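Just one protein chain is left out here, and the rest sit where they should.
Labels run A and B following the written order; every chain starts at residue 1.
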Amino acid sequence: MSHPTIGNRLVKNVTVQSMRDRPNCLTSGHRACQGCGEALGARCVLDAAYAATGGKIAVVNATGCLEVFSCVYPENSWQVPWLHSLFGNAPAVATGVAAAFKQQGKSDVRIIAQGGDGALSDIGMGCLSGMFERNDDVLCVCYDNQAYMNTGVQRSGATPAFARTATTLPTGNYLGNDAQTGKNLPKIAMAHEIPYVATASIGNIHDLEEKVTKAIHIRGAKYLHVHVPCPLGWGYSPSDTIKIARAAVQCGLFPLFEMERGKIMKSTPIKDPVKVDDYLKSQRRFAHLFGKSASPEALAALQDIADNNIRDYALAENANG
Amino acid sequence: MLRQLEGSHAIARSVALCRPRVVCAYPISPQTHILEGLEELIRSGKLQNCEYLNVESEMGALSVAIGAEAAGVRSYTATSSQGLLYMIEAVYNASGLELPIVMTLGNRALGSPINIWNDHSDAMSVRDSGWVMFFAETNQEAADLHILAFMVAEKMRCPVIVNVDGFILTHAYDRVDIPSQEAVDEFLPPYAPNISLDVDSPMAVGTMVPPEYFMEVRCLAHRKHEDSLALIERAGSTFEEKFGRNSGGLLRGYSLQNADTIVVAMGSVAGTIKDVVDELNHEGGKFGELTIVCYRPFPREALRNSLKNSKRIIVVEKSLAVGVGGILSQEIELAMKGCNVEIISVIAGLGGRNITKSTLKEHFSKKNHEKMTFLDLRNDIIADQYRPICSAAVKAEKTCPIQP
Partner (left out) sequence: MDKSMDKPFATVLGPATSLSNKTGSWRTMRPEYINMLPPCNATCPAGENIQQWLSFAQEGKFREAWDVMVKDNPFPAIMGRICYHTCEKVCNRNQFDGAVNINLLERSIGDIAIANGWQFKPVLETKKKILIIGGGPSGLSAAYFLRKLGYGVTIYESNIKLGGMMRYGVPRYRLPGNIMDTEIRRIIDLGVNVVCDRRVRSVRDEIRGFDATYIAVGAYRAAKTSAEIADGANVIDAVDFFRKLEDAPLGLPNFGKKVVVYGGGNTAVDAARTVLRLGAESVKIVYRRTINNLSAHDTEIHDALSEGIEVMCLRTISAVNNGKVLLNVMNYDEENDVLSKTDKTDWLPADSVIFAIGQSLDEGILKEMPEISVSEQGVIEIDKNMMTGAKGIFAGGDVIMGKRTVTHAIGGGKKAAKCIDAYLRGQEPVANVKNQTAAFKRLNMTYFSHNPRIDVSRLGDISFEEKDISYSDLKIVAEASRCFSCGNCFHCDNCYGYCPDNAIKKHQDGSLEINLDYCKGCGICVAECPCGAMKMTLDE
């Protein structure tokens, strides 16, 4: 029923993150906000990939928070080969890197393209889709914090229904981001029938590392969608990042699953279920759904999304047998 | 070896001789035949050790090239017109990262209105992007310039655009001498990348640069361009020594000695102009022609030296800065500052309008020139369609002031 701790002295090196000599692909001195979920997510993903390949990874990074906080001259926080080109082209740049490595006989060096939900679900979707359909040998990782955080929390195609952002401010009858909008990038990835698509959360490092380790060795296009809460954009205390990440999974709004060649292969059953309300209440971006101007309909709609996920992805504890 | 080839195929063969390792492109007229040619060379095994990628957009095309160059291999792409605009963000990115990509631009007008025919508007849209820009006059030069482009790009650590007039060159069949692989290999050494994503020596490429350092980055790029003029000039003469053809370099003059009037142009129109110059000189005129082969970096000093003894400069250009006028003519005006020389701007051939010898001749023969002329303009349409609505509005406001 419980969530495993990152390490445990009774078991040797259960996660890369618990290793004393973990690579710290993203090292200290970066300028991410206190409690940044994306900084943690990026380190966890890359460290796992680094560990799985013996340090043979190269990273292409889209513009966004992650790029801006990690590499401002003269301070570079990366300890792996890292390339930043533009906001919308990271998957294509990674394709170029993969092609070059193939030509150089360096196919053992694995390539990761990474960026936020804006970079990948919106502006870079074309390049991402192209990379997928060509089945280029790239693992694309989306750190999803559900809005354009770097520019000041504007709505993205990954912003959840009823969330308040700087461009979906609830006023009067308007309850924040419209329901029935937005896109499901993992499903879009799945529709390309690429070898591997998965979701992960920084609230479950064991699961995340397993998925990265599996994905990084697969030849062809892979997609990993990592849920990374943002204290600033979502409005919660920086200390609650992991708690919120976990609650998103526990309430069913962020299902953890793996897909191969267009089919769901496995989902991670929910441990210690949490009510959607409780998940929402902990964040200021949903505060308008409670209190005086509370909207039971909106809450019910969000609960429906979670319930559908629980059903569609078989997330109930005993569903996977 | 001399062959009768379509311009695009000549370019494809020439690029192949440069042994690129990654070629990627997205189709757009009139660039398509180049990538088709390359694709065929690769699939048929004539160009080996090269990845060919069909990508989903021009943004993807140049981005793939950026990734490949950053990973340390010679890369090539080609585009035209709207495609260039679609990738323009990556255009600036590639030069900022100092990646020596070579790109062919099959020159074509920019929309709207959509128009697939030739002019230089697309090239002019990236003239400040930090890329080196060559303009080819003939199919032979188009082929040759690509070999030079890789050499200059890699020595200079800067991407290069080779401008080739759409259809006029890309789709025209002509006799082209395709050099031997050995000769090209001697001229163009294997690529020794300055930047490469290397797991043994990790580097971050593409940092954010704050105000404290940004000016310096830009200034260094500018200095590098200025510094490269001698290299480009020398590369042209080396090429000539090696291949026996005057391709490349900065400028190419024609009949400049004793010329009172020098016509300046870029690209394929130079050939037509030379014919006109010959005719005019035959009739007793004192005309010369100057082709700008290397438009960026702008060879200001060389231009000044070539033009300073003339009395009149006619700049024939295939682009227009709306609201400003001719682009090249203004740049030449600036270069000629202090010289007592009349500079005339002729906007010609926009959107594929034919530039004929007769109209050129007629125009060059005029004694008194307007500062700027649209060559072969259909004045009847302008007269019919032009409505000075803004000045009319201002006039109306003056008679009937706006209510407070």
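List of remarks:
Simple rule for what comes next: a residue touches a chain if its C-beta (ideal position, glycine included) is under 8 Å from a C-beta of that chain, and two chains touch if they have at least 3 such contacts.
Computed from a prediction, not measured in an experiment: that's the story for all the values here.
Among A:237, A:293 or A:308, only A:237 touches the chain that is left out of the view. The missing chain, though absent from the display, is touched by one residue of A:56, A:246 or A:288; that residue is A:246.
Touch with the chain that is not drawn comes from one residue among B:85, B:116, B:172 or B:209, which is B:209.
Residue positions on subunit A in contact with the hidden chain: 1-10, 15, 17-18, 20, 24, 26-32, 34-37, 39-40, 43, 70-71, 73-80, 205, 231, 237-243, 246, 272, in rising order. Of the residues in subunit B, those that touch the hidden partner chain are 96-98, 157, 194-195, 201-207, 209, 213, 216-217, 220.
FYI, only the chains that are shown with their structure count from here on.
Averaging C-alpha coordinates per chain places the centre of subunit A 43 Å away from that of subunit B.
Within the complex formed with subunit A, the subunit B residues making contact are 21-22, 24, 49-51, 53-57, 59-61, 63-73, 75, 89-90, 93, 97, 197-199, 202-210, 213. Contacts from subunit A toward subunit B in the complex involve residues 55-58, 60-61, 67-68, 71-74, 76, 78-86, 88-89, 92-104, 109, 126-127, 129-130, 133-134.
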